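All protein chains but one are shown in place.
Presenting chain A:
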């Protein structure tokens, strides 16, 4: 028995050790490493609630352990009948009132933060051209396993990599085009659903110092079951200082038509224009209505962090992806909509990898 207990202790020791080693998660992904005002507020609330709850747990566990040790039936007690106690009004009052007080301590900041995080009034202040006055607004549209980010006031559309300025509130309109998804950047703040029924609005803020620690890339995820590839519906967040962001926006607006460089890439362009352009746009100023934008905008494809949101960004993966998307993202809407030979795939890959806006 002793020996068995010993082994148990080892196992639990190892699991605790593992927990410590894992730390609080990766800084680009963990809600425990807040990298912005919203995440920080939520983190503070988590800590407050955890502290209150630990207090409750300690009280319960102390009574629990005491009772189990003190009142176990001992030898010779077999015929002892304990006193039958009906109850105790004073005690019962205590454990009704104290929890209520503890909950009040939690309820007040909860309500305050609820209203604070839902404050999107800045989105409504428009100038005479109908543009938002002094706030950056991004329309997020979730689709079966990819994300579209539209900057309505800048006239720019991009996909998969969200680009945001640091140290200011960024406002989001959230919607979905097919089934319900949920937009989540754990380091920057909690999620909000993208419904098929209408738009949701919320804001996030990205801290420049924390962003620097992760080389300006945060991970985003879909948090609502949306089909087979729900697990693979990742996106990335690129953070830039306000000046860099303005430069990026100007570059994006300036892109007219991508110029394919080199023979292979030019062939790829031809293939692309025949087989792919029906769904994929290659310029960021896509003025078509959103129903027509059936696939990710590829204007910045060469600069992306990932292929299809999850694969490492290299030509090999790109080719594999084009050849058999079903293998990498089951249930995606691209499979079977085109026919290309292996050479054409090579050409396409060369062309797509050359689609860049910044690194000319």
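Quick note on the criterion: contacts are C-beta pairs under 8 Å (C-beta built on N, C-alpha and C of every residue); 3 or more make two chains touch, one makes a residue touch a chain; residues count from 1.
The rule is short, and it goes like this: contacts and distances are computed from a predicted model.
Asker: Using the UniProt record as the reference, specify the protein name of the hidden chain from among "histidine kinase", "Cytochrome c oxidase subunit 1", "Amino acid/amide ABC transporter membrane protein 2, HAAT family" or "FAD-dependent oxidoreductase".
Answerer: "Cytochrome c oxidase subunit 1"
Asker: Give the residue, chosen from A:212, A:225 or A:254, that touches the chain omitted from the document.
Answerer: For the chain that is not drawn, the touching residue is A:225.
Asker: Taking the full complex into account, find the residue in A:200, A:283 or A:300 that is in contact with the omitted chain.
Answerer: From the options A:200, A:283 or A:300, the contact with the absent chain belongs to A:200.
Asker: Tell me, which residues in chain A touch the chain that this view leaves out?
Answerer: Interface with the chain not displayed, on the chain A side: 8, 15, 18-19, 21-26, 29-32, 39, 41-42, 45-46, 49-50, 52-53, 56-57, 60-61, 63-64, 67-68, 71-73, 77, 80-88, 91-92, 95-96, 99-100, 103, 106-107, 110-111, 113-118, 174, 176, 178-180, 182, 184, 186-187, 189-193, 195-197, 200-201, 219, 221-231, 310, 330-331.
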